[in-house]
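First, the structure itself, so that you have it in front of you.
Only a single protein chain was left out; the remaining protein chains are all shown in position.
On to chain A.
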Amino acid sequence: MEKTVNQKAWFLVLPVLLLVAFSAVIPLMTVVNYSVQDTFGNNQFFWAGLEWFEEMLASERMWDALGRQLMFSGIILAIEVPLGIFVALNMPKSGFWSSFCLVLMSLPLLIPWNVVGTIWQIFGRVDIGLLGHTLDALGINYNYTQDTVAAWITIVVMDVWHWTSLVALLAYAGLKSIPEAYYQAAKIDQASRWKVFRYIELPKMMGVLMIAVLLRFMDSFMIYTEPFVVTGGGPGNATTLLSIDLVKMALGQFDLGPAAAFSIMYFLVILLISWVFYTVMTNLDKREG
């Protein structure tokens, strides 16, 4: 659609600007403020410059958390994206069963995040959980509170359970936009199932998939509640992801300076990925329009 230039449109945007400034800019400024100051209590602050940033950049704690975070995001993307596409390809195209699948698949997406954690905490317990009990009965030693590998598997499976449907729904939306004529042409050319996927479905889904990947990366990058409920970051620090570490630092130990410096670096990464996301989105819009 052709947009007209109209500076008065600012008045329509003003409420949003004020509200988000209140709920985002002011808190963010507080964070910036803390990140360059030191305190000995009593609300007395001293200029600390970039000290906290240097400390955080040198601290193994943050790099470890970042490493775990990247590993977590990497693993869940590697599972959720192919699985999501696979599920989308197998979804009924229309009719009652399509609605049926859509509704049931969306269910995990609407569950409060701590309840997701609770569900899996219970599900994985050896004494009362179906999963834990079954594994135990099969003779597999599974204890997600003690064993690092089991803890990781639990939170990864939980995330796959929670969010694969999102990838599937987006991929499904992309698939539905492919005109029937494309498939007919492929049929005439006697293209194999794989070729149909590779040369018709995948390119047509590319834009949507980019959105799905970025959304999943962002959301998994700031995941907090679910792993916190299930493992509390343990055993040891094995599942302490970035957000969990940050909350521990800021609200648990009240290390304001380091936590603030941490937050800002965290935010810069987010900003960078948001920008990629935005570019993808606007390119997609242009292609449509």
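Throughout what follows, contacts are C-beta pairs under 8 Å (C-beta built on N, C-alpha and C of every residue); 3 or more make two chains touch, one makes a residue touch a chain; residues count from 1.
Quick note on the criterion: contacts and distances are computed from a predicted model.
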item	value
Which of "CDGSH-type Zn-finger protein", "Serine/threonine-protein kinase StkP", "Carbohydrate ABC transporter membrane protein 2, CUT1 family" or "Ion-translocating oxidoreductase complex subunit E" matches, in UniProt, the chain that is not displayed	"Carbohydrate ABC transporter membrane protein 2, CUT1 family"
Candidate in contact with the missing chain, chosen from A:M62, A:V81, A:I155 or A:L169	A:L169
Full-complex contact with the absent chain, from A:L77, A:M91, A:I153 or A:A238	A:M91
Sole contact to the chain not displayed, among A:F53, A:F72, A:F123 or A:Y142	A:F123
Absent-chain interface as seen on chain A, which is shown	1-10, 12-13, 15-17, 19-20, 22-24, 26-28, 30-31, 86-87, 90-97, 99, 101-115, 118-120, 122-123, 127-131, 133, 161, 165-166, 169-170, 172-174, 208, 211-212, 215, 218, 221-222, 224-225, 242-244, 246-247, 250-251, 256, 259, 263, 266-267, 270-271, 273-275, 277-278, 281, 284-285
